[in-house]
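Removed from the display is one protein chain of the complex; every other protein chain stays in position.
The letters A, B and C name the chains in turn, as written, and every chain counts its residues from 1.
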Amino acid sequence: MVIVMGPGATRENVEAIVKVIAAAGGEAFVSRGVSRTIIGLVGDIAQLAALDLRGMPGVADVIRVSAPYKLVSRDNHPERSTVRVGGVPIGPDTVTLIAGPCAVETPEQTLEAALMAKAAGATLLRGGAYKPRTSPYAFQGLGEAGLRILADVREETGLPVVTEVVDADDVELVASYADMLQVGTRNAQNFALLQAVGASGRPVMLKRGMSATIEEWLMAAEYVAQRGNLDIVLCERGIRTFETATRNTLDVSAVPLAQRLSHLPVIVDPSHSGGHRDLVLPLTRAAIAAGADGVIIDVHPHPEQALCDGPQALVDGDLDELARVMERFPPLLGKVAAGDLLAPA
Amino acid sequence: MVIVMGPGATRENVEAIVKVIAAAGGEAFVSRGVSRTIIGLVGDIAQLAALDLRGMPGVADVIRVSAPYKLVSRDNHPERSTVRVGGVPIGPDTVTLIAGPCAVETPEQTLEAALMAKAAGATLLRGGAYKPRTSPYAFQGLGEAGLRILADVREETGLPVVTEVVDADDVELVASYADMLQVGTRNAQNFALLQAVGASGRPVMLKRGMSATIEEWLMAAEYVAQRGNLDIVLCERGIRTFETATRNTLDVSAVPLAQRLSHLPVIVDPSHSGGHRDLVLPLTRAAIAAGADGVIIDVHPHPEQALCDGPQALVDGDLDELARVMERFPPLLGKVAAGDLLAPA
Amino acid sequence: MVIVMGPGATRENVEAIVKVIAAAGGEAFVSRGVSRTIIGLVGDIAQLAALDLRGMPGVADVIRVSAPYKLVSRDNHPERSTVRVGGVPIGPDTVTLIAGPCAVETPEQTLEAALMAKAAGATLLRGGAYKPRTSPYAFQGLGEAGLRILADVREETGLPVVTEVVDADDVELVASYADMLQVGTRNAQNFALLQAVGASGRPVMLKRGMSATIEEWLMAAEYVAQRGNLDIVLCERGIRTFETATRNTLDVSAVPLAQRLSHLPVIVDPSHSGGHRDLVLPLTRAAIAAGADGVIIDVHPHPEQALCDGPQALVDGDLDELARVMERFPPLLGKVAAGDLLAPA
Partner (left out) sequence: MVIVMGPGATRENVEAIVKVIAAAGGEAFVSRGVSRTIIGLVGDIAQLAALDLRGMPGVADVIRVSAPYKLVSRDNHPERSTVRVGGVPIGPDTVTLIAGPCAVETPEQTLEAALMAKAAGATLLRGGAYKPRTSPYAFQGLGEAGLRILADVREETGLPVVTEVVDADDVELVASYADMLQVGTRNAQNFALLQAVGASGRPVMLKRGMSATIEEWLMAAEYVAQRGNLDIVLCERGIRTFETATRNTLDVSAVPLAQRLSHLPVIVDPSHSGGHRDLVLPLTRAAIAAGADGVIIDVHPHPEQALCDGPQALVDGDLDELARVMERFPPLLGKVAAGDLLAPA
């Protein structure tokens, strides 16, 4: 940490701080400039951060300089990680396509969507049985019945299942069906849930909070990691800005940035960020080109009947184009599509 | 809802939509302009909203025009509501001061803070036993031990207790100690928690999500209300913007706006929005002047030793000024300080 | 400035930086912590800031700690300033009401609005002759004809005139009619215009850019000040955020913050921030309660016929309430309404 003294700070003010830091077991290095004095702090950051340094006489600002996450930081783990979900890799060597319906509605719709997804190159099936909805009057998902449908479709198609969990109490149940647990944007700081998925023994896909900084997103991942689970995939899904032409603003820069700060894989959700079907393919290409380790995409056999987010689901014609993107873009990034890797020779 | 057709939309496109709406039990009114055709929809909004109207040929935009909340809407309940917490009113006729320590640390600190709060005119005691913290390495609160301290201090001071609950599983326990349950900004879309506090039988203080629109905030309240609990107080606590000089940007306009849209009382948290001690009093005055039905403020007897948010806690000297504000501003708004109302003659 | 070294930085990396700083005429103080080394820099900030320190090996971050503005900073001018406009003070001792039509349309409308404003306690007349409009198809103002109308109305009412200038080329002309030049939010970083008003010899009202940080706002003021003009009044008018229920989000915290960082007076525009008539009075009260040195408000005798921003103009009934606010709120802040100060005994 660095303490910046105000222009009127006295020698006594500086000495008082040096004493407080020493009392807390830290060390203070004083740099006296012409107009400002700066004090560099060394020691146990958590302990120093708890002091009311901002409230001490003469202090103008207190700046934290080291990242507050440890387990997910790339500082201590320079090699980027690969997370495996039912045998499917998500990591630096691959681009993994995760696709399926936004919400599980019926066995037929789910199977049909899964087959569409697989044909486009998907190696993991997404689908929601528990849907966090802004309105209590909107469709909230089928619950366990939906999980059973997902398990049946996995059986039929061989695609491991990624599904959202919205309540710490449901983690055990969802983990008994799913191959990967998804934590959604609205729960990005639901710490009880983060700890529960951390203890679940399942890989976790952690969506970025819609107003979370990259640092807060990594802190959320740290909550999961702290329970002993480092099988975490970060998912950028758009942030909230003043622009209303899109549902959210896809922060494509977050892909290379999060990969530089953390060793965890980073994927992108182009469906929920754009919110319009005709943005999904451009954003998918952009995500892969920026270096994303995968994408997660809504597909629906009959979007006009969808109970949730129909307007952003890809339909049949789009999927051929998606398949072409999955074939042609990853090699330019020195990666392979996870589907090609897993395909029988 | 209103459907806006694109400039190239044909008569057939319009007719197709009219049919789809009729099939869904709604009615469609077509306004043909020179460059655009507009279709006004009438019927069960939830049902119409589920259709993929945006995906139909010729459609340029679909605009929802009626508010999606009902129970908390002022449309259906023109009189503004008063919520009572252990006998203390929060509503249109009063300005209620809620104060206390950000986090309960020790019995002594909590009692001392409560006495400071009471002297400044507080009629409700705030204090956190469960603290949602961005970092898993930060102090997370004392849990039930903290609740017991709060209950003891209530006994001693007569101040009913407002405290945060962060997990649906804890609601029953927290409700057994507290007079009012607080749902924090990070849980503003934790729907399981909203439903649990809705079923708790306790009044609820619902903080606005840091990136929630006013509409989303009212939808969150609707989740609580739907479980039969209309004793909800809305709390504006600052939103996330590009400005970094404050911790959050207090959206003071949200006070009159939320009061116009909803019958629920609206209070303000000037401590967490500003994040600096010397902003608390100016923002408290601004909140009351904008019409807020109360304020909730951090106080701490020794902020330099606080385990949480020390830099924003008011200290002794500030409290005299706070007392003066509570005395002089409410009458200008045609209100009385709740403390004066309750004081013995 | 402070340089934060990355975890892998070597002793040589640190020494290289110390040398570069010394070569640039500065001094570097090294604080070696367990996981991080911090280097505090002392010297000519502008010169040091021009170095590509971020690009040097081992550097993780470079943090600037001193404010980049000087002439408008309160550091060097602890006493808050009063700016006088045609004899009317705007400063720490007063609350000044500036009111009038958004746009000058006709002599009658302008005079009528000015008389309404004066009756409500206004001591300065606002009115736009040059209107910056998002659409080239919208009414752009009467130009010099509008300035003549303003001058005539000043003659008739005695109210000095505040009016916007949108182009550096117009500054001389506008200054020949107006008592104070206004620079609007869209021109908050139009540096040619800022320099031109700085050289005009007239007091300047500088609106905050709708996406300007408080620091950038003060830097814009520094551009004006640098041309020898310190008669600057800062005007908070709302910032752009994700919230769409208001036209802009009034950042009421900016009032005490800007007053702490700068010696310049700070006023608020509640009309353009809220964008709705029924928000104007609550926001006016909030602004004054937060310590604003004045407010600038749209009034219009017939808003339904206004060529610009009719929906936010106050009308007759509101003005009585505005007069009451101007009478009752300033004394609570230790201020007097500028109108009372100027009124004959």
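Keep this in mind: a residue touches a chain if its C-beta (ideal position, glycine included) is under 8 Å from a C-beta of that chain, and two chains touch if they have at least 3 such contacts.
If you're wondering where the values come from, they're calculated on a predicted model, not measured in any experiment.
Contact with the chain that does not appear here is found for just one residue of A:P89, A:G146 or A:G274, A:G274.
From the options A:A103, A:I232 or A:A287, the residue with contact to the chain not on display is A:A287. Residues 2, 4, 6-7, 27, 29-36, 38, 40-43, 60-61, 63, 65-66, 75-76, 240-242, 244 are the ones on chain B that touch the missing chain. Chain A residues in contact with the hidden partner, per the touch definition given at the top, are 211, 213-215, 239, 241-246, 249-257, 260, 273-274, 278-279, 282-283, 285-291, 328-329, 332-333. Contact between chain C and the unshown chain involves residues 46, 50-52, 54-56, 68-69, 132-139, 166-169, 186-187, 189-193, 210-211, 216, 219, 222-223, 226, 240, 276-277, 303-307, 310-311.
Everything below uses one rule, namely that only the chains that are shown with their structure count from here on.
Overall, the chain located most centrally, as judged by its C-alpha mean against the mean of all protein C-alpha atoms, is B. Chain centres here are Cα averages; for chain B and chain C they lie 31 Å apart.
Contact with two or more other chains is made by residues 241-242, 244 of chain C.
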